[in-house]
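Left out: one protein chain. Kept in place: all the others.
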Amino acid sequence: MARVLMKGCEAIAEAAVRAGCRFFAGYPITPQNEIPEYFARRMPEVGGTFVQGESEVASVNMVYGAASAGTRSMTSSSSPGISLKSEGISYCAAARIPIVYANISRGGPGVGAIQPAQQDYLQATKASGNGGFEMIVLAPSTVQEAVDLTYAAFDYADRDRNPVLILADGVIGTMMEPVELPPMKTDEEIAAIKASKAAWACTGHKLDYANRSWIQPGQWNTQIMQAENEKAAALYASWEKDVQVEEYMVEDAEVIITAYGVSARIAKSAVDICRAAGKKVGLIRPITVHPFPYNSFDKINYDVCKGVLDVEMSIPAQFVHDVRMGVKGRCPIETCLCSGGNIMSREAVLKAVDGILAK
Amino acid sequence: MEKIYSRTTTIQEDKVSGFCPGCMHSTVIKLIGEVLDEMNLVDKAVCITGIGCCGLHMDYIAYDTITAPHGRATAVATGMKRTSPDSLIFTYQGDGDFASIGLGESISTANRGENITVIFINNGIYGMTGGQMAPTTLLGMKASTAPKGRIAEEHGYPMHMCEILNQLTAPRYLERTSCNTPQNVIKTKNAIKKAFQNQLDGKGFSMVEIVTSCPTNWGLDPLDALDFIEQKMLPEFPLGVIRDR
Partner (left out) sequence: MAMIKVIAERCKSCQYCIRYCPKQVLAVGKNVNSKGYEYVEPVNQEACIACCMCARICPDGAIEVYK
């Protein structure tokens, strides 16, 4: 298939359209504006609907409504806007409504900076809203991967009846790369997906007290509420099979760099430079940051490994919490950090690697 | 003998609503059900309930329902109606939901002229949470968060949602009714019917604001609450068609 040159945000939107997404609602915020703008142009061409909501809060709830009526639906935003969406995301998780949303994250906290950052890691992976729900969180490090993961995200969402988050950053969202786009779902396939949700979707049912659709993001009865949470916990536990990770030159490594998203891409180029210079450096790059590939850290040869280097665009470090749980104290963990909209420098990574090797 | 008035089939046989004695949420839910029955719309109906007492009918009605986050019912309705245009989509919201926390969604949805129906229950108080001040609380009316009563200088004035939405171009039908007398109950039912018909005809945004009682949080017995509606609420919130075009 021919490759086309696309900006990350637009590629994400096109991948969603090809996956059968037929409803998108969003609200302007930098650096993700190209996603709603693309949908605004594209949706009419495929018989879908684009709505510019009056806020992030309204947009996510429009998506909650559309998805509850059985349509593959998506929203997107960037860091402060994602915080506003947390209300609707929590409702979708509680009511088990499949939606996909993308965070093209920027500096923070607060209004932060409009430039790229990775400062929403803990929010994305641990607590994207009230109540302790979990989601599959996918972290692309190239535009191609953003396309592939967005396409797959809709299948995960429908399979689990649960929200799925694409955790990208302003670099992935705004840079252009050649991509191969996945096949366009046919109208028949899209209709079949919608039909498969008819049993629970809120579209109107024949009068039947027992079998009407009743979408409940909460329960009056505490026993039922607990049972729902137990069911959700069992779902979350089942995601171990869905772990995706890139392990690059790990076996003999004296330094393991670990990073996700754009930081991992920069780190990987640092690994290649190190290897060319005869330095034994490897990379562990989680693609699913939730579920997290803790087991990959068991593959490190701790007899030779002098340290794990956590590389992330967040100060204080956040990703490092999961890294610690993977390393389990078997070697020291160092960090190489930047924040506030500054992009990770490869030189800083190389310097940090040398620092560990010199120890 | 022929039965000439009985319970709507849209209220489940063995269930009784959780509303307090005299609460007119019960009345309005009954009327919505009667209209759905009479217009043969039960199998197309989806009720989007707000948060608060307005959600207390979910388990005894017989048609599809979904709970929206507090104030967001019209946004949820937007997503649903746009993707499921053959369904009858209506929101059921109280004054805290529609006129306070959801004000942005409410006005924006009306301004887009979404082809949905809003049933807006105005009883001038927060019911479920225990009688706090609402945007519609009358001047001088006591609330648990306005123990000396609503004071204009501190709290502003009661909000008139029909009149506010009447400033917009897109809405097609705005009517304020009550359920304090049998005659007004009939008018409310007719208003709901008209609002649903507008949606079937693709006309766009319709809202019926219904002035109701909250005997429990007004601290009145149900019959005194009827008098309170007549003497206090209706002078502030006059009934009638605000717009029909």
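To keep things simple, chains are lettered A and B as they appear, and every chain counts its residues starting from 1.
Methods note: contacts are C-beta pairs under 8 Å (C-beta built on N, C-alpha and C of every residue); 3 or more make two chains touch, one makes a residue touch a chain.
All figures in this text were calculated on a predicted structure; none of them were measured in a lab.
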| item | value |
| --- | --- |
| Visible chains in contact with the missing one | B |
| Residue among B:11, B:45 or B:162 that touches the chain left out of view | B:11 |
| Omitted-chain contact residue, chosen from B:23, B:192 or B:242 | B:23 |
| Residues belonging to subunit B that touch the chain removed from view | 1-8, 11, 16-17, 19-27, 30, 179, 181-182, 185-186, 215, 222-223, 226 |
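Please note the rule applied: only the chains that are shown with their structure count from here on.
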| item | value |
| --- | --- |
| Contact set on subunit A toward subunit B in their complex | 22-23, 25, 49, 51, 53-55, 57-59, 61-71, 73, 87-88, 91, 95, 202-209, 212-218, 220 |
| Partner subunit A, residues of subunit B touching it in the complex | 9-10, 12-13, 42-46, 48, 58-59, 62-69, 72, 75-80, 82-84, 86-88, 104-105, 108 |
